[in-house]
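Structure first, then comments.
The complex appears here without one of its protein chains, the remainder shown in place.
Going by the order they are written in, the chains are A, B and C; count residues from 1 in each one.
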Amino acid sequence: MDFENKRIPDERFDALRPEVLGAWPTGREVDFDEGVAFHHALPEDKRFPVALDRADAERRVLLQPRAGVALLEEHIALLQLLAQEADVLPTTIDAYTRQNRYEEAQKGIDKSRQAGHSLLNGFPAVNHGLGACREIIERVPKPVQVRHGTPDARLLAELTLAAGFTSYEGGGISYNIPYTKKVPLQKSIEDWQYVDRLVGRYEAAGVRINREPFGPLSGTLVPPFMSHAIAIIEGLLALEQGVRSLTLGYGQAGNLMQDVAAIHSLRQLARQWFEAEGYGDYQLSTVFHQWMGGFPENESKAFAVITWGGAVAALAGATKVIVKTPHEASGIPTGEANLQGVMATSQITSMLVDQQASLVALVQPEIERIKREVNTVLRAVKTAGEGDWAKGAVRAFAAGILDVPFAPSVHNKGKLLPVRDNEGAIRLFDFGAVPLDMDTRAFHAAKVKERAIAEGREPCFQMVIDDIYSISKGRLVGRPR
Amino acid sequence: MDFENKRIPDERFDALRPEVLGAWPTGREVDFDEGVAFHHALPEDKRFPVALDRADAERRVLLQPRAGVALLEEHIALLQLLAQEADVLPTTIDAYTRQNRYEEAQKGIDKSRQAGHSLLNGFPAVNHGLGACREIIERVPKPVQVRHGTPDARLLAELTLAAGFTSYEGGGISYNIPYTKKVPLQKSIEDWQYVDRLVGRYEAAGVRINREPFGPLSGTLVPPFMSHAIAIIEGLLALEQGVRSLTLGYGQAGNLMQDVAAIHSLRQLARQWFEAEGYGDYQLSTVFHQWMGGFPENESKAFAVITWGGAVAALAGATKVIVKTPHEASGIPTGEANLQGVMATSQITSMLVDQQASLVALVQPEIERIKREVNTVLRAVKTAGEGDWAKGAVRAFAAGILDVPFAPSVHNKGKLLPVRDNEGAIRLFDFGAVPLDMDTRAFHAAKVKERAIAEGREPCFQMVIDDIYSISKGRLVGRPR
Amino acid sequence: MSTHTIVLGVIGADCHAVGNKILEAFFTRAGYRVVNLGVMVSQDEFIDAAIETGAAAILVSSLYGHGEIDCAGLRDRCLERGLDRILLYVGGNLVVGKADLAATREKFLAMGYDRVFPPSVELDEVAVLLRQDLAAKDEGR
Partner (left out) sequence: MSTHTIVLGVIGADCHAVGNKILEAFFTRAGYRVVNLGVMVSQDEFIDAAIETGAAAILVSSLYGHGEIDCAGLRDRCLERGLDRILLYVGGNLVVGKADLAATREKFLAMGYDRVFPPSVELDEVAVLLRQDLAAKDEGR
């Protein structure tokens, strides 16, 4: 079959399935119809899409931590602890499972049993199998999402969705470029078309499952327009396969105006492009990630970064905020540290949620700028794909039209270089091959120049390095010392 | 001598002095000329006015904690610890000393020695005497300010200024109305004229000492215009006595726009009124107090409140921020908890300090509103005093023109009732006898109404109570549950 | 049902007025005759007011940390002055520093207070306890 942005025909999907389920013994446990029945019996307050809708209606920001450990009981206990203060919960998958290295995941489970504590950086859901995943849903009182970073996440999706998870993070671009080195983009997009089609089939069976492309990408100085463009492409790919509940994401940049503008523009752009491409009748929400780059080691300082993220999420009116912890710079957090991050965020989001309206007028110019950039890039992607978004995405990465700063993938050009301006907004230092118009280029150059003058140095790569370290060293703009 | 806003003549000051210094044996240790000589020898980086000037020039926010314990060695160790992260330091005085109850303070010192830990809520500077205070200045590497709440702070000032402290908090109104029950306002203003005159004498001797009226008053839902009016009156009283370095203060309300507007309007109003009243050649700075009302007990949530205070201080461009601690709701913080508050604040202020300019345009209407309110009230005070600010202040409190919500003093009418609007800004529910113009009244009423409608209840006293508790319960606006 | 009188106040050199105003509003609404002495109340002022008004309980607040010093001896002073059946409640940030609640409670119970409350107490719960304690006292009469 051709590689293109077209709904996978049922015959083809059914033909692929045995191979997917056969990749690891637990795959045999999957029974789609039984899964659908289980979902139908799920109470409302365990359903992710319901929680998202309610939050937007009530203008509340949902709080979601990341969390996953090697063993089932410990994992459930962890989520139960976090459920005290979090609105929706995660099951974060370990990094071996993300690479489909189930043998190594098994070693990690075994060694964790011996060590008496988790040696894995997440919950190896595939190895644990369907029954274990089901237990999570049954014993945790709130909606649970699978959060990972898996380029081929087909088996993981089959297992966890059948088990009753009601939201699934990732996408063919956002779980490839920042998370892998060599996986071809066409391969990961195809594999994610499978996942989205699976979600579409649940939808057709009356079971709504939320899908969330991973917004922050490399988490490091990603300009909003680039992550927005990719989020919208992943949204289009998902809609085509029948997904009907989408949460588009964005990782905090650090500048108040840019971040608020980013969330507003993300919603507006998504609606525009989805409509223009002929999709209606879907549920759209946004997720704001607290600072995804390097954190300060000191826990009090980490609390400040966490709180600022929560503040901006609330002021921007995001539907959901992904919460960091005071242990971020050091290692996977204990349950207590994780809960602390949620509590700090809870305080600040509920303190600020009534002040959303105040900044809208102010951020309008930045909204317009982001829109213009995204529209330019998306048009170029569509052209590259001769009208097809799947082909367009692959070709755009090859050409550097889409380019994610600091991503590890060899399929990413890595020519686009971001840098902060004098107020800490992320601008472009080197445009690489991204086809921005001349006015936009002039704007970025002027902003970077302004900072360079303030610092008495030429725009240079050291500036970018300084910006990478800045928040972990207690600044936003990486000024020379 | 008449009670009026006139510089105390030297003869009168000299005549008062023996009585002041005789109030407690340590008063004998004071030698003004020796004190002046010590100040002249002080290095620049132990001088408060220098730190304030530099911060404004470099657009940095100075961080200052509160701290004071019963015994000298412990107190110095505490300040040395805090000096790691704080820019300027305090010596917070215990509550017996604040009421000139030196015998009780002595009991507190003795009991603290026995107990092996501080049983006092501050450092009893008068009992410890000049030598001990001098040691603080000598052994602490940064500028140190006396922070207290003393209606008659003459002896404390004589001792600590001669010892080398370079900043002194308080004022005849702000250290009376929120801090006492029965002290007549005329008495406390006269006693603070003495303090300001003393500072003026140091100034004349070439020693600049910074003075800081206490901005937050009762710390609880004080509308900005009321604290601004009082801060400006105290500024005028201080200038008249020869004070030349003034830091005007404001306690965070919680609404971003109102708080940023408050700091901007405070600077502008002070300049206007000081000039209009004929004062030039002084140094003006501002201090922003992180939330001064009830804190959440949970330490993570307290970190969020602290961080938000730091964020707004930076966005508003305050010269200095007074930092709370994660122990705030529970008790006097340990040194470590205190340092944690400073570190969180340090992270957020340095992350946001470059974004000050962004909000100026947006807050303009709120700035204008505050200015109009303050101007109305100050004109009424001046009229009440027949042109004299000292008399005006006393008469304005008696008439309810000046009125501090929730203050304990019987000389405060307590008729003004504040309440939050639907975005959390502090507005007026009951105007009491404060002479605001009709348009302003209509604005407040409309804002309160808007909230009442959103909550489906009439504006009522329960709303005010809900607002008092709200931040400690994780909200800003005290919505019905 | 008899309306009990209760005396409120913040002891010592303590100026924290907000909680005190809320306690006044709350207990008034709860049906008590409230005599509120405000802030900075001495032990004798509490006792004078209780004697004068025939109060059934004194609710002492201490927020500023000197509670340990200021509150000691109030029970003895009450007995000395003939108040031998009065309920003594105390609440607030009773000692200096973030202290262990149980230890603080012990300390103040040992001083002769009938009940000891942290600042986070729900006033509705206090009202229930006060009703019970007063009823028990009335029966014992």
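Observations on the structure shown:
Here, contacts are C-beta pairs under 8 Å (C-beta built on N, C-alpha and C of every residue); 3 or more make two chains touch, one makes a residue touch a chain.
What you see is a predicted model; the values in this text were computed from it and never measured.
Partners of the chain left out, restricted to shown chains and counted across the full complex, are A. Although one chain is not drawn, the whole complex shows that of A:L21, A:V36, A:L72 or A:L120 it is A:L120 that touches it.
From the options A:N5, A:S218, A:Q258 or A:T286, the residue with contact to the unseen chain in the full assembly is A:S218. In the complete assembly, the contact with the undisplayed chain comes from A:Y179, out of A:F13, A:Y179, A:Y279 or A:F443. Residue A:E297 is the one among A:E203, A:E297, A:D430 or A:E455 that touches the chain not shown.
By the touch definition given at the top, chain A reaches the unshown chain through residues 95-96, 98-99, 101, 104, 107-108, 111, 117-121, 149, 178-182, 218, 220, 293-294, 297, 327, 329-334, 337, 406-408, 461, 465, 468.
Everything that follows uses one rule, which is that only the chains that are shown with their structure count from here on.
Chain contacts here run in a simple line, from one end chain through to the other with no loop closing. Relative to the C-alpha centre of chain C, the farthest chain centre belongs to A. Put simply, the C-alpha centre of chain A and that of chain B have 45 angstrom between them. Each chain gets a centre from the mean of its Cα atoms; for chain B and chain C, those two points are 31 Å apart.
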